[in-house]
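Structure record follows, encoded as C-alpha cells.
Removed from the display is one protein chain of the complex; every other protein chain stays in position.
In this document, chain identifiers A, B and C correspond to the written order of the chains, with residue numbering beginning at 1 in each.
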Amino acid sequence: MTTVPARLSGIRLARMRDLTLVPAILLLLVVGAIVDPVFLSSANIVNVLQQQTELSLLVLAETIILIGGRFDLSLESTVGLAPALGVALVIPAASNGLGTSWPSALAVPIILLVGLLVGALNGLLILRFGLSAFIVTLGMLIVLRGLQIGITGGQNLFELPPSVLYLGNATWLGLPLSIWLCGLLFAIGIAALGWFRHGRAVYAIGGNVDAARAAGIRSDRVIWIVFMVGGTLAALAGLLMTGRLGSVAAAQGQGMIFTVFAAAVIGGVSMDGGKGTLFGALCGVLVLGLINNILTLAGVSAQWIQAVYGLIILVALILARVTTGKAQDS
Amino acid sequence: MTTVPARLSGIRLARMRDLTLVPAILLLLVVGAIVDPVFLSSANIVNVLQQQTELSLLVLAETIILIGGRFDLSLESTVGLAPALGVALVIPAASNGLGTSWPSALAVPIILLVGLLVGALNGLLILRFGLSAFIVTLGMLIVLRGLQIGITGGQNLFELPPSVLYLGNATWLGLPLSIWLCGLLFAIGIAALGWFRHGRAVYAIGGNVDAARAAGIRSDRVIWIVFMVGGTLAALAGLLMTGRLGSVAAAQGQGMIFTVFAAAVIGGVSMDGGKGTLFGALCGVLVLGLINNILTLAGVSAQWIQAVYGLIILVALILARVTTGKAQDS
Amino acid sequence: MTDATGASTVPAVEAVHTSKRFGATTALHDVSMSIAPGSTHALVGRNGAGKSTLVSLLTGLQSPDAGAIAFDGKPAPPVADRSAWRRRVACVFQRSTIIPDLSVAENLFLNRQGGDNGSLVRWGALRRKAAELLQEYAVDVDPAARAGDLGVEQRQLVEIARALSQGARFIILDEPTARLDATAIDRLFGRLRALSATGVTMLFISHHLQEIYSVCDTVTVLRDARHVLTAPVADVDHDALVAAMTGEAVGLTEVEARPPVGDDTRVALGLKDLTLHGSYSGIDVDVRAGEIVGVTGSGSSGKVALAETVGGLRRPTSGTVSVGDAPVPPGSVPAALAAGIGLVPQDRHREGLIPLLSIAENATLPIAGSFGRFGYVAPGRLRDTARSFIDRYDIHAEGPSAPVSSLSGGNAQKVVLARALSTAPSVLVLINPTAGVDVRSKESLLGAVRAAADTGTAVLMVSDELDDLRHCDRVLVMFHGRVVAALPAGWSDTDVVAAVEGVNR
Partner (left out) sequence: SSTTPSADKTDAKGGQIAVDLPRADSDFWNSYAKYIPQYAKDSGINLMTPTNSQNDIAKLVANTQALTSQGAKAIVMAPQDTGAIATTLTQLEQKKIPVVTVDTRPDKGNVFMVVRADNRAYGQKACEFLGTKLGGKGKVIEFQGSLSSVNGRDRSEAFAECMSSKFPGITVFAEPTDWEGAKASAALQTRLAQHPDINGIYMQAGGVFLAPTLQLLRTKNLLVPPSDPKHIFIVSNDGIPQEFDAIRKGEIDATVSQPADLYAKYALFYAKAAVDGKTFQPGKTDHDSTIVKVREGLLEDQLPAPLVTKDNVDDSALWGNQIGK
C-alpha cells in the first residue's frame, strides 16, 4: 500500500518496473528451447505472436482504460458482437444474415463503428449518469452477448465477405498482417501515452482526478474518448479473430476478459489507475502466450494442464515480487 | 469518483442506502404476480430462495472481503474444489474417489477445512508477499479449478455420503434447511459487521488502512481472518450446492463470480472498500433471483433472454441512480 | 476608472454576492469581496467558515449558486473553459493536487508538458525547465523523482512553485504554510514579497495570524459563511481579528505558566539510545508524568520519525522505548496502546481518520472493545461516550453519528485527539497537532492536552509552531537526527529558531 520512497528518478523507476518481466520472458525462452527445439523456430515464434494478437489488442484497450482509473468488462463481448453485427448486416438471410444485405464493403467500417458506439455508450452511462464502471460494463457485457445471440439466433456465421477475412489472414513481408498491425498500434499507444499531452492526461486523471481537473484537463472528455478507443480496439480484435478463425463464433471472445486483466496486471498495470505502461502490459501478454505454447509443446496431460498453468502464473508473480522487492497494489 | 456526502447522519444515510433496492424488489414482486399467478405461490418463492442460497453465501463472503478493501475471485473455484476433494477422499476409487476411503464422517469437516485453507493461502500470499489480491486470487481460481479437474479427471462425483447430501437437501419446518442456514449466517454477519468490534474493524480497514493501523487495529490479522471466513463460506456454499444437485459437478461454481460481484455491487457494496452492508448485498441477490425467475415464468424466448436480463440490470442501475440521486463509485 | 496615481481602481478580482450551498450546508451566504490589483489580501476565518469554498469559486472549479465572479471588471469565463481560468488565476489548493505516480517535473507542468500549446512532450527539456523552476524557488528536489516519494513539505513546495510559475497575475494560496517549517515559510514569504513587488495580486489564507500581519496588506474575515469585515491589516489588531472571526469580543488569553514538574516525579516515558537508520540516532529522553515535552526541528531533523517510533508506527533499528519501567515491544501500535501510549499521527487525512465512519466510531476505535462483552459495541454506550468526547473536546458536529468526512479540519483534528486520549493513556504523543486548525480550536485542542497532562499524562509533542511549543515544560530541538538543544520554559522565539537552523552549534 504505502510505497517505499526510494530516491530514484521517476523515469528510471518506471523503466525498471517495465523490465520486470523481461527476465521471466528470457527464462521462458530457455525453458521452451529445452522442452522442444521447435520452440525457437521462427515459425513457432510467429505462431505464438499471431495467436496473441487479439488478446494483445484487448490488453492495449484495457490498459489505457485502467490507467485512466476506470474499468471495462464489456470489451470481450464487443469482440463477438461487433463482427457478428457487421457481418450479419451484409450477408444474405440464407447464411444467417439479417436480410438487409448491405454492400459488403461496409462490413469492416460497421464493425469498427459498433465498437466505437459501445465504448461511447459505456462512457455516457458512466460519466453522465455517474454509474459504477464495473457494473455498467458488466451489464453491457451481458446485454451485448445477449444481443449477439439474439441477432444470430446463436448460430456461427460462416459466410464472411473477403474484406472481413483479410486483416486476420493476410501476410505482409512474411509476417501475418495482424502482427504488423498490433505492433503499429502498440507503438502508437506507447508514443501517445508516453510523449503526448493527451496520453499524459490519462495518467493524470487516473492518478488523481481532482488534481487533473484543477490543472485544466477535461477529464470527462478524455475518459470518454478512452472508452471509445477501447471499444474500437476491441472491435478490431474481433475482426482479427474472425479473420483468423474463419467464422464469427456465437461465443467469440467469451471468457477472454479474465485473461486480459491477468496480462495487464502481471504486466504491472495497477487496478487503481494512473500506473503502468503499455510495454509492461505487452510483456504480460507475451508471458501468458509463451506459457501456453510451452505447455502445448510439452504435451502436459489435459487433466493437469490447467492446474500447471495457474501455478506457473502464481509462481511468476511471487518471483516478480521477490526480484523487484516492491509490493503490488491490491 | 469523489462522493459528495450529503450532510446526513452516517447511520441514517447507511440505512437509506440499504433500502435502495426495496422498491425494486416490490416492483419485481408485482410484475411477477402479473406475469404468472404461480409466481407468488409459496412453492415458487421457496424455490427462488433456495436457488439463491449458494449464491448468497458467496455474496456474503465477497461482501465482507470487499468491505475490508480486498478482492477474492477464487471463491467460485472453492465451491467446486472443496466438495470434490472432501468427497473424493472418502468415497471408494471405483466411484472416482482418490482411493483413500477415509471415514465418510470426515467429508463435511474436510470440505470446510479446504475452504479455510484456500482462504488462508490467499491471505498469506496477499499479505505476507504483498501481492495484488486480484492477481493472486485469479491465479488461485485457475489453479483450484485445474486441481479439481486433475483430482477427478473431469468426472462428476455422484456417490456422495449422506452427510454431504444432508445440508443441501433437508427440510426443517417446511423450509429447506439451506434457507434457514443462509438466514442464520446473514443474521450473524449483519450483527458482526454492524455491532461487533471485529466487524467494525473490517470497515475501518477498508475505509483507510493506514488510519486503522495507526488506531491499533491489527489489520493484517483481521484481513487474513476475513479471507479464511470467505473461503469457508465458499466451501459451505459448495456443500449446499452439492447436496441440492446431488453430485459434485466438474464445473461446479464456474462462472458464478461475475454474478457474485454483480449482486454485491447492485446491492450497494463498493469495490473500493469500506462501504456497503450485508443487507444491501442480500437485496442484490434477491433482485437477480427474482429477475431470473420472472423471465423464466414469462417464457421469454431463449434467443433474447440474455439480452433482456442484461438490459433489466442496466435499467435497474440507472433507476437506482436517478431515485437516490447519488453517484456510485467506480 | 483610475485613481490619482493613475493606477487602475478596477478590482483585479471580485466576488459579487456569491452564495454556495452543499446539500443542507450553506458554505457561503451572499459574500462579496474585491481585491485591489497588486495587493496581498488575507482571507481568514474559523474552520468551515467558507474560505476554501470561496477559493473554489474564484478558481472556477465550482460555480456559485448565486452571484458572480469578475476579473479586472470583466465577467469570469465559463466554467468549462479551464485554460481561460488558468490564465487569470493560479492556486495552491488546501488539498494536495500532486499526482503521486508522476514525476515532479510532470506535476509542475501538468497539462502543459509541451509548452502551452504543444502536445508533444520533450522529457529532457521538461526536466531542465523543472530544474530551473525548482532552483528559482530554492526547492531542493530532483525533478525526475516520483512525486509520491516526496515528503509532505517538499510536496507542498512543489505545489507552490507550480502555482507561482503559471504566470497568472492573481495567485491564491490556501493554507500554504500549514505544512512548512519556519525556514521554508520565510523563504516563501520572501518570494511572495518579491512577486507582490512585480504587481502580482495575491489571496492568502492562513490560520497563523502573525503571517497575515507579516505579508498581507488587507484582510477579509468570513464567519459562518458570511462576510464580516474587510479592512487594511494595519487597522485591525490581533484581538480585533480574533473577535471578528469568532464573534466573541475576548482577547486571546496569555499562555498560563504551568507549575514545574518536580525532579522526583516518576519517569513515565523513557527513550534509551533510540536509533532509526536514516532518521535519527542515539536519542535519550525521559518524560516525567505530567510533563509536556516539545520536540521541534527542521523538516529533515527526524522529529516525526521519532514520534512515530514511540507511537509504534515504526520499528527502531536499536534502542528501547519504555513506559514506566517496562520496555514496549517495538514497531507495533497495539503494543504501544497496551503499554499506555496514545498517538495523534501526522496527517489526519492519510492516517488519522476513516472518512466514511462516524465521529463516534473514529473517536473510539482503540476502545471499541469496552462497550460490551465479546466485542459487542453497544450503540447506546458508543453514542454516550462519543457525546462526552464531543462535549469535552468542543467538537462542532451534528452529532456523534455524523461521518467525519463532514467535519472541518479543526474539528476533524479534535476527533483524532479524542481518539488518542480515549484510552486514558499515560503517555501521549502528538505530531503537529494544530496544523490547519483555527485559533479558537487550537486553544481548545491545546487546552485538552494540558488537561491530560494535569492528570499525570506525559506528553511528547512534535510541532513547528511556536504557539504550540509555548505550552511545553521544555523544548528539545533536533537537527539531523540528534537532539542539539534542550530549552527550559521561558525561551525566546529566537532561541528556538536559531537552534532549529543549527546556528548555535
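The working rule: a residue touches a chain if its C-beta (ideal position, glycine included) is under 8 Å from a C-beta of that chain, and two chains touch if they have at least 3 such contacts.
All values reported here derive from a predicted model rather than from experimental measurement.
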| item | value |
| --- | --- |
| Visible chains in contact with the missing one | A, B |
| Given B:L26, B:A93, B:L184 or B:A251, the one touching the chain that is not displayed | B:A251 |
| From A:A105, A:L245 or A:V315, residue that would touch the chain that is not displayed | A:L245 |
| Where the missing chain touches chain B, by residue | 36, 38, 41, 43-44, 47, 51, 54, 149, 153-158, 168-169, 241, 243-252, 255, 292-293, 296-303, 305-306 |
| Hidden partner interface residues of chain A, rising order | 36, 38, 41, 43-44, 47-48, 50-51, 54, 94, 149, 153-156, 158, 165, 169, 171, 241, 243-247, 249-251, 255, 292-293, 296-297, 299, 302-303, 305 |
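One rule holds in what follows: only the chains that are shown with their structure count from here on.
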| item | value |
| --- | --- |
| Intercentroid distance (Cα basis), chain C paired with chain A, Å | 44 |
| Sequence positions of chain B contacting 2 or more other chains | 210 |
| Multi-partner residues of chain C (each touching 2 or more other chains) | none |
| Chain A-touching residues of chain B, taken from the complex the two chains share | 1-2, 69-71, 125-126, 129-136, 138-147, 149-150, 153-154, 209-210, 258, 261-262, 265-266, 271, 303-311, 313-314, 317-318, 321-322, 326-330 |
| Chain A - residues contacting chain C, complex | 3, 5-13, 194-198, 200-201, 203-204, 207-208, 210-218, 274-275 |
| Complex contacts: residues of chain C adjacent to chain A | 59, 61, 80, 82-83, 85-86, 91, 93, 95-106, 110-114, 118-121, 123, 142, 144-150 |
